[in-house]
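To start, I am sharing the structure in question, which I have written as structure tokens.
Showing chain A:
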Amino acid sequence: MLTAALRKELLLQWRSRAQFMAVFVFGAAALLLFSFAVGPVAEMLRQFSAGFLWLGLLLSSTLTLAESFHAEMENRAMEGLLLLPANPRALYYGKAIANWLQLTLLGIALIPVMVVLYDAGTTRIPMLILVIALGTAGLSAPGTLYAAMTAQVRSKQTLLPLLLFPLIVPALLASVKATSLIILGDPMNQMRSWIVLLASFDAIYWSLCGLLFGNVVEE
Partner candidate 1 sequence: MHDDNHRFPRLPWIILGLGIIFLAIGSYIGLFVAPPEALMGQVQRIMYVHVPTAWNALLALTFAFVCAVIFLFKSDWKWDARMEAAIEVGVVLGFLLCCQGSIWAKPTWGVWWDWDPRLTTTAVLVFAFLGILALRKFVEDPGRRAIWSAVATIIASVDVPIVYYSVRWWNSLHQLQSSPSTVSRQFWLPLRMNAFGILFLMTAFIMLRARVASMRLAQELVPPPAVGERV
Partner candidate 2 sequence: MSGMIPGGWGFVVAAYSVTAVVLIVYGASVIARLRSEITRRNHD
């Protein structure tokens, strides 16, 4: 059941890869704007590069997440019935995983942008990819749940970030900290604690949101 849902989601995403390009350009533009906001001071930009990367990812995620229920919404009239699959949990995890993959890809795509704009290079690429994966997982789990809710509501563009942003503060803190340690160095070996925090956040929300998703889409 899950693999079928997942396959359908990935196919949908592949078909809308132009949309991914647009979101990537948005993210890269955001990173550019951050440097204009701060000023061309190389050392300062490098200090905050992790923060900028994750803020850019967070803003881009609202676009990705909002789009993820687009197909379901297109197929029904405006009265608000979500097409019920046989198993809402499979629908949730399929979408959440697909969103997660897309966000991870986005994060990885933004790495060279970050390196160039903020002089934030690092050799620990695998570690960086791991942090991006864990962080975007934290965005994707509650984000997919809230995307399902707000897809059916007016003012959805404002509601989704409004609901999501306060919630993911721990994931944001941990991801920025961990990324910062990778780029700027980790003399006191704090990396492990942040990874553990991120992993726990992910574990809690991937299970909790899956559990509650049924309530969100049932009639």
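Note that in this section a residue touches a chain if its C-beta (ideal position, glycine included) is under 8 Å from a C-beta of that chain, and two chains touch if they have at least 3 such contacts; residues count from 1.
Here is how the candidates were picked: all candidates are chains of the complex that A comes from, given by their letters.
Note that the coordinates shown come from a computational prediction; the quantities given were computed from them, not determined experimentally.
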Within this complex, chain A touches, out of 1 or 2, candidate 1
Interface with candidate 1, chain A side, in the complex: residues 80, 142, 145-146, 149, 152-155, 159, 162-163, 165-167, 169-170, 173-174, 177, 190, 193, 197, 200-201, 204-205, 208-209, 212, 215-216
